[in-house]
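Attaching a single structure in structure tokens format; questions to follow.
Up next is chain A:
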Amino acid sequence: MINRSLFLKLLSAAIVFSAWEIAGRVPVSYAFPTFLESMSALARIVFDGSIFVAYAETLKPLVLGVSISAFFGIGLGLWIGLSARFEWLFGPIFIVMQAAPLAALIPILVMVYGIGLTSKVFVVCIMAMPVIVLNTASAVRNTPASIKDMAKSFMASDREVLTKIIVPAASPVIFSGLRLGVSAGFIGAILSELKITPTGVGDIISFSRSIADYPTMYAAIFSIILLAVVFLNLLEVLENYLFEGNNRGYVSD
Partner candidate 1 sequence: MSQINPASLKEARPIADIAVSVRNVSKNYGDVQALKDLSLDFPRGELTSLLGPSGCGKTTLLKIIAGLLPQSSGTIEVDGKTVTSPGPDRAFVFQDFALLPWANVMRNVAFGLELRGVAKSEREAIAEKYIREVGLAGFELKFPHQLSGGMRQRVGLARALSVDAQVLLLDEPFSAVDEQTRRKFQEDMLELVANEKKTFIFVTHSIEEAVYVSDQIAILLPRPSRVSEIIRPTSFRGKGVENIRRDPEYLDIVDEIWASLRSYVE
Partner candidate 2 sequence: MKLFGRKLPAMSSLLVWAALWEVIGRMDLTFFVPPISAVFVTLFGLIQTTAFQNALGTTAYAFLLGVGFAIVIGIPVGILMGKTRLLDELLLPWVNIFLSAPLTALVPVLMVLFGFGTKTIIITTTLFAIWIIILNARAGVMQINRSMVEMGRSFGASPLDSFFKIYFWAALPEILGGVRIGVIRAVKGVIIGQLLVSIVGFGALFELYSSNFLMKEFWAVLIVLFGLAFSISEFLGYLERKVAFYASAR
């Protein structure tokens, strides 16, 4: 028996895809293919393998950039959250990075590091790191004093307080920062492919647009969004696996 929530999700997907199909048939614009046309284009590039080759290219800087951002970002965030001195020194940098439109820096990065993997990884990092660092720092700083005191009253060492109290308590916000960072990194990866050099999925998009093969272009974009959604859901699964207590349900339950 399908439950109500799943049913409504499927219903809303069905409504949107039907609207897409109808809009394509009207047609809303000569450049707007129908849902089915786009899906068949998608099937085509899946079965001839070209999409996998493309993603192998695109995912390289993405995975690399996100991993580096996560590792250093969480580390920096922990340090900033724990040390007032460090926060004073490095906090403003990341606040500035968060608010500034760093996309403008892309041409500069290209000039410095060329058009290869390095600059793309750099782009992903500068898009993803600020939010991870700031979220982690804020979560650490806002750990409730009462559970820290509780741990100390049971004679926990500083290291134990960090690993057993602060990190788990901060984990929901850290993971939320990771999700935001990953999606920002995705934006960085696609942006660098559309702007710097056409490789990977960005290339499929640009190329198919230039030859007016709109179904393929839409198919590629659809696949990116689908991948981003899947990836973020996986992150959530990971969080629930590592920190089971984080899923506390709705307040209204």
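Assorted remarks:
Following the convention adopted for this analysis, a residue touches a chain if its C-beta (ideal position, glycine included) is under 8 Å from a C-beta of that chain, and two chains touch if they have at least 3 such contacts; residues count from 1.
The candidates came about this way: all candidates are chains of the complex that A comes from, given by their letters.
Every value quoted in this text rests on a predicted model; they were computed, and no experiment measured them.
Within this complex, chain A touches only one of the listed candidates (1 or 2), namely 2. Across the complex, candidate 2 is touched by residues 4-5, 8-9, 11-13, 15-16, 28-29, 31-32, 84-85, 87-93, 95-96, 98-108, 111-112, 179-180, 182-183, 186-187, 189-191, 194-195, 205-206, 209, 214, 217-218, 221, 224-225, 228-229, 232, 251-252 of chain A.
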